[in-house]
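The structure appears right after this line, and notes come after that.
One protein chain is absent from this view; the other protein chains keep their places.
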Amino acid sequence: MNRSRWRGPLALFAVAMLLMSSCSSRGDDSSDDGGDGGDGGNGDVESSIDIDDCETDPTAEIEGDTIKLVSSYPQSELVGAFAEIARGWAAYFDKVNEEGGVEIAGKSYQIEFEDKDDVYNPQQTASNIEELVGADGSNAFAVFSVVGTANNINVRDFLGELCVPNLFAATGSVAWGNPDYPWLLGSTLAPYTLEAQAFADYLKENQPEAKVAMLVQNDEFGATYEQGFRQAIEGTDIEVVAVEEYPSGADEVSTQVASLAASDADAFFNGATLLACPDALTSKQDEGWEPTTWVSATCISKTLMILAGAAGDGALSFTNLKDPLNPAYADDPAMVAFKETVEQYRTDFKGRALDLENAIILYGYVQAEIFVQALEAAEAPTRLAVMESVHNIDGFTSDLAIDGVSFTTSGGDDPFLGESLRLVQYDAAAGHFSEIGELQDWEGETLSLTPEDLVNA
Amino acid sequence: MNRTTVRVVVGVLVAIAVLYAPYYFEPVWNRELSRAAYFAIAAMGLNLLTGFNGQISIGHGAFFGVGAFTSAILVDTHGWSFEATIPAAAVLAAVVGVLVGIPALRVKGLHLALVTLGLAVLFPRVGQKYIDGAGGVALVRPKRREFDSLLSFLADDQWQYLETVLIAALLFLLAWNLVRSRVGRAMIAVRDQEVAASTVGINVARVKVGTFALSAAYAGIAGALSVMIDRAADATNPLLAFRNSIEFLVAVVIGGTATITGPAVGALILVLLRRHTDGLIEGKEVLSPAIFGAALITMIYVLPEGIVGGLGKLFGRLFPARAAVPATAGAAGPDPSTTTTTPTEEEP
Partner (left out) sequence: MDLFIRYILIGIGNGAVYAALALALVLIYRTTGLLNLAQGEMALFSAYLSWWFTTHGVPIGLAIAFSILLSMIGGAVIERVLIRPVTAPGKSHLNVLIVMLGMFLAINAISQLLFSTDAEPMPKPWPSVSSPGDPVGRSARLLDIGNTSISWAVGALALTLIGLCLFLYLLLQKTKLGLALRAVASNPASARMVGINTSAMLMVGWALAAGIGALAGSMVAADRGSVSPGLMTVVLVYAFAAAALGGFDSPVGAVVGGMIVAIAESLTIGYVDALSTIELVVPFALILLVLLVRPTGLFGRRVVERV
């Protein structure tokens, strides 16, 4: 009885599918969509990137005179603060466009960009990027500055198969060194293992028998810190005596810090980020615990450190960019120009108030600077040439980077930009970080300093 | 023109539109529509539980997640073909559903909503702790090629849309048959008068736990299909399962609680709404959630019985029934008669 009732619709369905496919109204030629990327006719291009399996032709030149970049990052809800990164790069691109655009192989191009809100949700990122790039990769030239590790991981297959560059992924994940994904490049943020290495080196020199307590997030970010640090202290007298994890998204970690304080550690690796970072510092103070304290570079931010107040005094970190809060740079021409540019072009941005002292705007701005340099160094206006160019960045600098810092990549052997760092220390009374000590350079060493399974996970 | 004719005509038209859609739209839209379809399945599952059986759950995002991870892991690391993972996802989600359904025999109403809320909040944390996916994050993403079209004359997005819609239609038919069967009447009786239901010989415990399991299975299947459409199972976002749970409920209520087509209509509206409220006001992106929220509130004011519920009333007035004739409907044909025979009363 029941069965006979739905046999009809099923038959109808099967017939309809066939009938309808013959009267499709959309322009589909999906069977051989630009899949001739690896026709071997480009033997003159010496490439470290294998383009045989590309679904588009990465050697095709840009048509017209605009380079279309797309991005996806949080713009609303609880994670909207990340949108400030885009304020920085958008302002820089605006400036470049107004000054005549970017020149590749003798021709000037305007940079056009489009972005969507993904509220930090990786699946939203994926659907945003697929839409912005187009299923056949024809809607955009490259993807720029997607925020979040999982968010970038969720688009790397898609973009890798299409051979669309995914550039300046805005986290310090070491997974950006995975050779299976040559179309993905990280940003100038130091890889998390280098931060751990830098703190280990600092302790070796200043506190060779340190007992370290670690607070880390319960994900790949925390795991990289922890494993990187443990590898960095192998063979020394430094010892990890306690590790506490906190769930990502939590902003209250006082219990975890109470446990760490009870471990009698004399060094504190504060791997917390966002609001958990200042909360860890104030909790540390509440416990009356006074270890040598290091904070994650993701915590170098006016809005976060000001919340820690005096509890953050003396905290160490490592960075490669100038702090817009630091009065030493108040008259620095690059800093002045940066502030003027952002104010001129992007005072209004996504309904958010402008705070020029927010360091992540400057971070975004620097990514755009480096990218424009790489574009101009590209031999041709093609995806492959641009990818080659960003993979062979040779000592680019930015006037907004700390003196002596330079950015270098070398193909798959060294895809990391931010490998020279300077120790900085927070001065609560002055309200900013200041550089101390020598510049530390791990150029080309990130892969060897990182447990391999973290990179190729 | 009588009721039945109108219904059949509308049903056939809707069916044709639904089947023709993938040839008309661009891939981006097909994907959105596929999303609406899997959303509709989860919403239907919740509708069986909440609308027809009176148990509120804010934990269906977790069942959805169980289905998604089952499917993604089986495809990614065990090499299953995607279609084969769907029953596995359903079964695993149903097992979790039973585990929640048993305590739900004693824990009721808002208390149950609260316990299931705990499930939704915990799910991503558990996932984050135990799932080590690509790049070390709690995200499992099978390769794109695993989901290639089985019909070579169709593009992937078209095929995936049709597969999702077909499964949705089957599950909606199943639900439609179920609620009009003996079992369905027992579900409704338990909702309306639990004590009375038990005195007339209905095994209340079995009906409630069974409904929970079935409802969770629907959510699990939806989760599995989401892996095909979005191509990832995700536990990195601490609020995702909660958000999904709430949105399933929203789809049920704005579509029409305890109706058959309501969840489908609600899911479609929700997906469209979410898409169009994002960045609606250029330069004021922070406000997107507020616009979405205001749209939900407005919809509840205008159509308090949901879209299908409200339209069903209108339909009843335009074409008064002469007798209660059971109607046949197309794959996604509306069946407003269920609306009028089972009013949406949640409170005794």
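Letters are used for the chains, namely A and B, taken in the order the chains are written, and counting of residues starts over at 1 for each.
In this section, contacts are C-beta pairs under 8 Å (C-beta built on N, C-alpha and C of every residue); 3 or more make two chains touch, one makes a residue touch a chain.
These numbers come from a predicted model, not from an experiment.
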item: Omitted-chain contact residue, chosen from B:17, B:151, B:196 or B:272; value: B:196
item: Omitted-chain contact residue, chosen from B:30, B:53, B:237 or B:288; value: B:288
item: Listed residues A:259, A:410 or A:456, member touching the removed chain; value: A:259
item: Contact partner of the left-out chain, one of A:81, A:241 or A:356; value: A:81
item: Candidate in contact with the missing chain, chosen from A:251, A:394 or A:413; value: A:251
item: Interface residues of chain B (partner: the chain not displayed); value: 50, 56, 103, 106-108, 110-111, 113-115, 117-119, 121-122, 125-126, 128-129, 193-196, 199, 239, 246, 249-250, 252-254, 257, 284, 286-290, 292-297, 300-301, 304, 344-348
item: Absent-chain interface as seen on chain A, which is shown; value: 76-78, 80-81, 218, 244-247, 249-252, 254-256, 258-259, 262, 275, 278-279, 282, 285-288, 303-304, 306-307, 309-311, 313, 351-353, 355, 427-431
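Quick note on the criterion: only the chains that are shown with their structure count from here on.
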item: Euclidean distance of C-alpha centroids - chain A vs chain B, Å; value: 36
item: Interfacial residue positions of chain B with respect to chain A in the complex; value: 15-16, 19-20, 23-28, 31, 125, 128-129, 132, 134-139, 141, 143-144, 151, 153-155, 157-158, 162, 166, 169, 173, 177, 230-232, 234, 236-240, 278-279, 281, 283-289, 328, 330-331
item: Touching residues on chain A, where the partner in the complex is chain B; value: 2, 5-6, 9, 12-13, 16-17, 20-21, 23-26, 28, 30, 75-77, 80, 83, 116-117, 120-123, 126-127, 130-131, 135, 149-150, 153-154, 156-158, 161, 173, 175, 178, 218-220, 223-224, 247-249, 348-352, 454, 457
